[in-house]
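Note that this complex is displayed minus one protein chain, with the remaining chains in position.
Just so it is clear, A, B and C label the chains in written order, and each chain counts residues from 1 on its own.
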Amino acid sequence: MMIIMKANATPQQVEAVIAKIKAEGLNVHLSQGVEATIIGAIGETHNMSTELFEVLEGVEVVQRITQPYKLASRQFHPENTILPLDGFTVGGEQIAIIAGPCSVESRSQIIETALAVKEAGACALRGGVFKPRTSPYSFQGLGEEGLEYLAEAREKTGLPIVVEIMSQVQVDLMVKYVDVLQIGARNMQNFNLLRVVGETRTAVLLKRGLSATVEELLMSAEYILAGGNGRVMLCERGIRTFETTTRNTTDINAIPVLKNLTHLPVILDPSHATGHADYVAAIARAGVAAGADGLIVEVHPDPAHAVSDGKQSLKPEKFAAMVKQVGQIAQIMGRSLAVVQREAVKQGWA
Amino acid sequence: MMIIMKANATPQQVEAVIAKIKAEGLNVHLSQGVEATIIGAIGETHNMSTELFEVLEGVEVVQRITQPYKLASRQFHPENTILPLDGFTVGGEQIAIIAGPCSVESRSQIIETALAVKEAGACALRGGVFKPRTSPYSFQGLGEEGLEYLAEAREKTGLPIVVEIMSQVQVDLMVKYVDVLQIGARNMQNFNLLRVVGETRTAVLLKRGLSATVEELLMSAEYILAGGNGRVMLCERGIRTFETTTRNTTDINAIPVLKNLTHLPVILDPSHATGHADYVAAIARAGVAAGADGLIVEVHPDPAHAVSDGKQSLKPEKFAAMVKQVGQIAQIMGRSLAVVQREAVKQGWA
Amino acid sequence: MMIIMKANATPQQVEAVIAKIKAEGLNVHLSQGVEATIIGAIGETHNMSTELFEVLEGVEVVQRITQPYKLASRQFHPENTILPLDGFTVGGEQIAIIAGPCSVESRSQIIETALAVKEAGACALRGGVFKPRTSPYSFQGLGEEGLEYLAEAREKTGLPIVVEIMSQVQVDLMVKYVDVLQIGARNMQNFNLLRVVGETRTAVLLKRGLSATVEELLMSAEYILAGGNGRVMLCERGIRTFETTTRNTTDINAIPVLKNLTHLPVILDPSHATGHADYVAAIARAGVAAGADGLIVEVHPDPAHAVSDGKQSLKPEKFAAMVKQVGQIAQIMGRSLAVVQREAVKQGWA
Partner (left out) sequence: MMIIMKANATPQQVEAVIAKIKAEGLNVHLSQGVEATIIGAIGETHNMSTELFEVLEGVEVVQRITQPYKLASRQFHPENTILPLDGFTVGGEQIAIIAGPCSVESRSQIIETALAVKEAGACALRGGVFKPRTSPYSFQGLGEEGLEYLAEAREKTGLPIVVEIMSQVQVDLMVKYVDVLQIGARNMQNFNLLRVVGETRTAVLLKRGLSATVEELLMSAEYILAGGNGRVMLCERGIRTFETTTRNTTDINAIPVLKNLTHLPVILDPSHATGHADYVAAIARAGVAAGADGLIVEVHPDPAHAVSDGKQSLKPEKFAAMVKQVGQIAQIMGRSLAVVQREAVKQGWA
């Protein structure tokens, strides 16, 4: 860290900064120029806040040189993390397409959807059983019953399942059932949840908060990594801006930015990022063209009667068309669509 | 709700909308005009999402007439909620000033601060023991030890204590100690936490999320109210915008807007809303002038050595000056500063 | 427009609304329901503001059914506008790639760049001669001298030239030289400029303002169209959000949204939308994958010594690589890159 002192900083103020640097176990590099005195704090500063020095008198500005995260940083881990998942991988050459309904609504709904998305080319199944709903009066999810239906759908299709976890108290239940724990946008800075998930060895799909910066997303990933769980995928799902024609604004820039800053796989959720089924395919194509490692897409057999997110859910046939286009873009990018390898126990159902 | 059909909607599409309205237990009011067919859905629609109808084919737009929250709405509860708290009240004529450090750091720090803020005119003490920190490497709070220090500070000063709860698993511990459960900005949509807190009968200070709309804040309050806990205060603490000279942007408009939409008390946090000690007093005055029912302010005996939020913490003497100015503004508004009534057990300490 | 009255609106208030609707030359459609009285204002309401009725007493909300723009709307002009430009077209099957430096700096710089971008596959040349600079002390452009260099570059390469106009007083000079008048983000709501440009018959590239909604962009296009100039292209160039890792946030959603709402061609500027040369190619690919009709890209022979926007400028060889990738994406989209047809007068120069 470089601490730049105010032009009129006193020698006592400079001394106080130096003392604090030393107290933090760092080395000092002092440079007294004509316009400004600059004090370098040398050492392990990843885990330090600039505020430590900003509060001291006489300090003009503190410039961080190293990033405030380390385990998530590509600087310290130049190679892509390639995350194996049921025979396919995420973060390498393959593009993973995760699909399914917003909420698990019934046994038949989730199994029907699972069969349809597998047929269309998805490699994993999503479906919520604990739902973060803005209104206390809205459907809140089927809970464990939903997990059982998901497990059955996995058995029938071979698709690993991706399910949102909303609270630290759900972790034991969830890891018993799911292949990937999803942390939703509203919980990106639920640090208790991050810590608990970091203690598991289950893969995690960490969604960016509605108004979280890229750096904050990486800091949240750092929580999970610091707990010892390195199986983390990041997910851009749209940020909140002033624009109202779409539910959120897809931060497509975040895809190459994240690929540059971190070694973790980056997934795009074009469903939440747009909020309209009509725009999902265009943004899905854009995401893969921009370098995303995968997509997570809402698909529902009957969007008009979905209990949640119907407006942004694709019908299976639209989803199949989208997968086809995405596959062509993947090819140009020198990649291919991931195909699930786990054998389905029984393909039929009734 | 008014469902406005597209100009080219078919009679079948109109029928489908009508069928869904009836299936939801609502009455239908059909109005077929030249430019558009409008279908009213009449009945208890507070707890329904517009999406229910937006997903149907032929629907142009759905216009909500009633608000999506009811218990929090001034429409259904025209009188201010006046929340009694240790002899003073929040939401009525009195202006409550809550003050204290960001984090409880030690026994002496919190007791020293409590005595200082009481002396300066605060009526309640804040202090965090579980800290939501962006970095996993930052200080995470003293936990129960901190609660004990806070309880001791309360005993010595008579000030009720306001403490942030971060997870549903902390609720039993917290209600044993604290007078007001604070829900932080990052947890405003931690619905599990809201539900658990709604089951207690402890007062709640609910902070607005960084990018939460006023309506979403009220929906989160509705979660707590729906649980049976009516002792809720709302807190504006700045929202995230593009401006970078301050940590957040105080949404001062939200104060008269909230006072108009809800009967719940509205508190302003000028410390987080600005992020700079130099701007806190100006924004505190502005908040009370705009109609806020109280303030929550970070005060630290030695901000330069605070473990968190030092930059935005006032020294006790600056805080005392701020209270004086705020008191004068309160008077113009026909109000007065709340004074704590609980007797302090012992004023001295050592 | 549908005017929804408050539940407690008086008959007099309803009458006042009806009277105003009639005074505006519209027909009235009254629907008195149980929960609300709704008054339809039927007729030519495109050019009316909802505020006309919102200010009346007893009005709860005014719901627009038709869009507030007409000439720009796809509703009234379902076919794509295909804009001919020197042998190629914009808005049809072809993808137009416009490239060149931020500022024209010298004769040799612009001619060298023009030759390089043509060689790489661009179909038009950009270059600013009047520069909107945040600081009054920054380079403000070469003015007419720059236009002469651009004209010479066009002569040597056959590339039509796209140049920003900053003020209505520049219009006579500009139309003498340029093929496409660019209106920059900061002037998107410079209505005097829009009106003057609408009176010309020169093609216009209208950039979206930093914080302009999609609807506002279309309203600004409407100004130009209403003046009789139908040769308008829209340009997404990134919007201002809280994210700071990139200069702006590319609103990639705006591409399919605009293609849905309007018949005008939609161009993406990945240079301003990211602000970093490293991210330009990824976002250029994403834009074409999302359905953009073209790109406008900053290219400079020596970005490290560019007088402006060096950080986001591609070197010619990087640009050539980008064009290649974009061409492949175009093919998947069933499109091809536009090729300039105007013959270059002399290919060599010195």
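The criterion applied here is as follows: a contact is a pair of C-beta atoms (placed from the backbone, for glycine too) under 8 Å apart; a residue touches a chain by one contact, two chains touch by 3 or more.
Note that this is a predicted model, so its numbers are computed, not measured.
Touching the missing chain, out of B:D179, B:D251 or B:D269, is residue B:D251.
Considering C:R133, C:K176 or C:K324, the position touching the chain not shown turns out to be C:R133 (whole complex). Touch with the hidden chain on the side of subunit A covers residues 2, 4, 7, 27, 29, 31, 33-36, 38, 40, 42, 60-61, 63, 65-66, 240-242, 244.
The omitted chain makes contact with subunit B at the following residues, 211, 213-215, 238-239, 241-246, 249-257, 260-261, 273-274, 278-279, 282-283, 285-291, 325, 328-329, 332.
In the full complex, the hidden chain is touched by subunit C at residues 46-49, 51, 54-57, 68-69, 132-138, 140, 166-169, 186-187, 189-195, 209-211, 216, 219, 222-223, 226-227, 240, 303-306, 308-311.
Quick note on the criterion: only the chains that are shown with their structure count from here on.
Relative to the whole-protein C-alpha centroid, the nearest chain centroid is that of A. If you average the Cα atoms of subunit A and of subunit B, the two centres end up 28 Å apart. Note: centroid distance subunit B to subunit C, computed from Cα atoms, is 41 Å.
For subunit B, the set of residues that touch two or more other chains comprises 240.
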